[in-house]
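With one protein chain removed, the remaining protein chains of the complex are shown where they sit.
Order of writing sets the labels: A, B and C. Residues in every chain begin at 1.
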Amino acid sequence: MYDLLWLIPFFPFLSAILLVVLGSRMPRAVNGAIGAGSIGLSAIITIIIGINFLTSPPEGHSYTQVLWSWIDVGNFTPAISFHLDALSLVMIFVITFVGFLIHLYSTEYMIKDEGYARFFAYMNLFVGAMLVLVLGDNLVLLLLGWEGVGLCSYLLIGFWYKKPENGYAARKAFVVTRVGDIAMLIGIFLLFMHTGTIHIQQILDMAPRIWVEGATIPVAASLLLLGGALGKSAQVPLQVWLPDAMAGPTPTSALIHAATMVTAGVYLIARTHVIFELAPAVMTIVAVIGLVTALIAGFTALTQTDIKRVLAYSTISQIGYMFLALGVGAFAAGMFHFMTHAFFKALLFLGAGAIIHALHEEQNMFRMGGIRKDMPVTFWTFLIGCASLAAIPLVTSGFYSKELILWKSFSSQLGSVWFYIFGALGAFITAVYTFRMVFLVFYGEKKTEISHLPGTRILLTLVVLAFFSTVAGFIELPHTMGDFTLFSNFMASVLPSVPVLEYSLGTEFLLQLIATLLVAVGIYIAYVLYVKNPEAVNNLTASPAGQGVYTFWSIGWGFDWLYDKVFVQPVIFISRINKQDFIDSIYHGIAFATEVLHRLFTKTQTGKVRWYAMVLVAGAIIVITLAVLL
Amino acid sequence: MTSVAMEYGIVLAALLFSLGLIGIMLRRNLIFVLLSLEIMLNAAGLAFIVAGARWASTDGQIMFIFILAVAAAEVAVGLALILQHYRRYNTLDADLASKMRG
Amino acid sequence: MTLLWLLLLPIVGGLLAWVSGKTGTQLPRWISVLALALVFGLTLQVWFQYYSEIDIFTEQAWLIEFERDWIPQLGISFYLALDGLSLLLIALTAFLGLISVVVSWKEIQYRVGFFHFNLLWILAGIIGVFIALDLFLFFFFWEMMLIPMYFLIIIWGHEDKRYAAIKFFLFTQASGLMMLVAILALYFVHGNATGVYTFNYNDLLGTDISASVAMWIMLGFFIAFGVKLPAVPVHTWLPDAHTQAPTAGSVVLAGLLLKTGAYGLIRFVVPLFPEAATQFAFIAMILGVVSILYGAKLAFAQTDFKRLVAYTSVSHMGFVLLGIFAWNDLALQGAVVVIIAHGLSTGALFILAGGIQERIHTRDMDRMGGMWSTVPRMGTVAMFFAMASLGLPGLGNFVGEFLVLIGTFMENILLTVIAAVGIVAATIYSIWIIQRIFHGEPRETWEMPDLNIREMVVMVAMMLALLWIGLYPKPILNTAKPALDILQRGVEEVRMVEQTPVPDPRNEMQIFMSINQLHKSDH
Partner (left out) sequence: MTTVFYIASAIALLSTIMVITRYNAVHALLYLVVSFVSIALIFFVLGAPFIAVLEVIIYAGAIMVLFLFVIMMLNLGEVAVQKEKEWLPKQMWIGPGILSGILFVLIVYTLFQGEPQWAIVDMIGPAEVGAELFGPYIIAVQLAGLMLLAGLIAATLFGKRVKFKEKKEKEDS
């Protein structure tokens, strides 16, 4: 059964090519069917293989299928080969399942768009590339998927190419992620140079034998791989591109910038965890970056007016939590949060898309309101999603995954109490901005009329996703609630369980209580500020300090402004000044010099015989004096 | 016979040669240019004869004969050209013939 | 004999095309297509015939040899020989030659016969350069490909073609003369060292020359090939020549003429002067990195589409220079793949540029914009080749650039990091093309026909070739492998002899290789 593995990435690529070549000739329905159908097929195969993997796991809990040897030069022999194990199974399950739902959603959502076939071609190409990334057996194939995903995000962000600002956002995304990719490239070179092989599994089992913990090579390699992960997962230094990526159609944001692509960095670190474990310093850096990103993104989300940008910043913040989990060594917790996050964030984006469509392309939350009654299904599914995002206890999956991370960040050897404190603060802010969004969008008086209600397929996907974003949490219950750790034992075959310091059940329960209390307070504050007396917010920000902080937060802590000043302006300046390639002027100079000399010499030919006689005599004199003197 | 310091002969030839040179550079009248040319040729011949006398070899005199031949041919052609020049420009000014300039 | 046919076909074809030019415009085109198709067929036939045998015999370097005496007194022989490297490059020449003829079907209406004569004689010159192994013959073909190219630019070029043609001619001619001096110097040094005066490449390989003299002769060769493969200080002829040349001209110029420079470096510079090359390697690699960054920087400052593509080829050729002078098997294979992939991707971009110019008679990107809606097919094709030129994995350029970078990483880490920054620059200028021409709001409304069948066939052929190199480069790598191994072995012996065993990273590499064997064995 496993040899069908190669079909999973093959179907999306096949349908992408079909759509590109024949897209314009086929009617929309057929295009939509091919687009969504191919992902559906992959999903079905994934589920079959998944069940097979769970029931009768292959020996060594992993299965490698080699299609053909890509390059073989000396000992550099990457092959087009797919490697399936617990980690990649979870990834491909999420990608294909959530991907299929989003495709189904967009068959209706994009029905009026003129680039329908082109949209599905790019989306399928993206899913294909993501699957290759996740299933890649060697680092070069992983890089192929990595860059392919970057390309598709560029294509999809800049999908509505008519407006130049979309083009700018797309270019910004592609270039910033490409900067991260360069770091990763160098990391791959370093690993190849020092292990002599490019295959991930060989590197992972060789690493502990060659390097001692904290040796320079693993530290350097893990830092470089971290650079790549930061670029792709939009963490602090390189997170500027994600908010602008909202320029793309909403299904794109749902699929790429919520569920799958942005978590590629998390997957990379989880996959190469052995190297990171050999460099504990880098692990703490990962944790700190995750935490800092979570807080910055959280604060920024508080001040956003555009509903999609709020969700974008919340994605950055939630990935920050995943990085925190990876940083403290709780790889399984990180992946678990990835899975739950994929469900509820996709749900929120799709819900937001439905709302925007309903209010004829209105994205500013302050001009929405009071559509609770008119769009009940969207409202309830959106509410479930927000609950899960804010981690409301017991009933939502977000609670279980975020609690697990907070608990592991406290209890793990590499963790510390400070991680927990700031994590809880982050959870509080998440609750505030999530329910701020809910109250602004659904409560208060209606500001714009509803043009048309979402169709059945959209509602169906919303309901399915809502169902999963509640149920998905139950497969990993913390100690205090029955200690049912199905997910982490499943992942144990690939990801090591984190060495935990012994804490009594009571402390764990206490911490969970604190976190839930903070969430409740957050929701109440959001309720007070945005439903009871809305002008409370204005007087809060009226004072100059308040205004300053507000604007500072709203422009994403000034990263954009900084990068513009430090990188973009100089590059434009440099490219402007030397447009004509000054080296060319050297050669022009030579040509000019010869012309001047030419004009000088013509003056000496006066045509008069006597002048020539004199020159002759002068020449003779010079020659004779030379002969005489030398 | 007479013992004449050879140098004086050569010095004389050199002096005549430079006078001829002055003539060429100086005079604009083509006739005078040709005349100075003759002087220079003759000075060269004198140098040959003095050297021939010094080394007591006939080569000097033979060279002189050839110089004579050259001078004769040259004068013939030179004068013919002067005639043409005169017919074209009605004056003997050498500077007029300066069409070939840069 | 096949080698002789490879040469004669384009030469005779050219003459026939010129003669038939009198009768009308169609005949010369069909003749040149026929000639080039035959050449391509012949190359493929040779490739299939020898492909299986290629990896077996690695000691005997040449697949086919053809030697006749030309001027025995001076030791000049008509010596042609083909190995894996030349076979690949000739295949590229024939392929791109065929495409350039098909592409200029409509564009060239004026004196078609003479145009095809020039085109075919350039190709003959290039094929000659790739198979000539007598230095004198090599120089003969080196000059032969130059004159028709000059005519191509000056007669069928665009607005200030005269300036570009003369500049191109002066640059290449001057550097060619330097190479002639170097060849003669080598000829005489070898002569009085061994008493045998010959231009034969195999005999000249072993000449031992004093270090300083070797350095100077090597520099003579390096400058000639550096001008042809535009290394930065001497690259300024390229943008003008490319912008003014007709489409076929710029395809041949970018696709093939630059490769003769790279081929020269691999074949002549490093093997003939191993010690001088190793000393010079660091400077050459710096030049490579500088041309990568400088080419990229200039690329995204341009508003003229062809000029932008020209500067991108300066940047890509920087990778080749870097790869060649890193001189280990990874970097060399990478350089070969970059050469072939760059020929295809830049050739295609030039065909697009020519197509656009044919339709709207301007190359100025400021006046273009939002053309995706009017010409969607051209948009997708341009997107594909822009992605190829920025080194998207899965396409040919990525494989080459990755191998070059990983090979150079072994030699010098800092330079590789700087070169890797070049990839980000590549991203910027490639997307810049798509953004300025196809995306964004249209500045002027152009209504123009989309790519017709002829152009679409050409484009699809090149796309398939790039995809083939990107996803299954094994045949190319295996063909080039024995040739490059032999070249390397020559340099390796010399380098091991005179280099005191300083613990450079590659030795460290050997230790880990042993560990690699270790864990392979216990699997």
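What we mean here is this: a residue touches a chain if its C-beta (ideal position, glycine included) is under 8 Å from a C-beta of that chain, and two chains touch if they have at least 3 such contacts.
All values reported here derive from a predicted model rather than from experimental measurement.
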Chains in view that the hidden chain touches are A, B
Of the candidates A:489, A:569 or A:625, the residue in contact with the absent chain is A:625
Subunit A residues touching the chain left out here are 614, 617-618, 620-621, 624-625, 628
Logged for subunit B, residues touching the omitted partner chain are 1-12, 14-29, 31-32, 34-36, 38-39, 42, 45-46, 49-50, 52-54, 56-62, 64-66, 68-77, 79-84, 86-88, 91-93
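Convention: only the chains that are shown with their structure count from here on.
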Take subunit A away and keep the rest in place; grouping is B | C
Most central chain, judged by mean Cα position vs. mean of all protein Cα atoms, is C
Subunit A and subunit B have mean C-alpha positions lying a whole-number Å distance apart equal to 98
Distance in whole angstrom between the CA centres of subunit B and subunit C is 67
The answer for subunit C against subunit A in the complex is residues 167, 232-233, 235-236, 239, 297-298, 300-302, 329-330, 333, 370, 372-373, 376, 380, 383, 387, 392-394, 398-399, 402-403, 405-406, 409-410, 416-417, 420-421, 423-424, 427-428, 431, 435, 438-441, 471-474, 477, 481, 505, 508-509, 512-513, 515-516, 519
Listed in rising order, the residues of subunit A that touch subunit C in the complex are 20, 24, 68-76, 80, 140, 143-144, 146-148, 151, 154-155, 158, 161-164, 167, 170-171, 174-175, 178-179, 181-182, 185-186, 189-190, 192-197, 202, 205-206, 209-210, 574-576, 578-579, 581, 583-584, 587
So, in the complex, the side of subunit A touching subunit B is made of residues 601-610, 613-614, 617
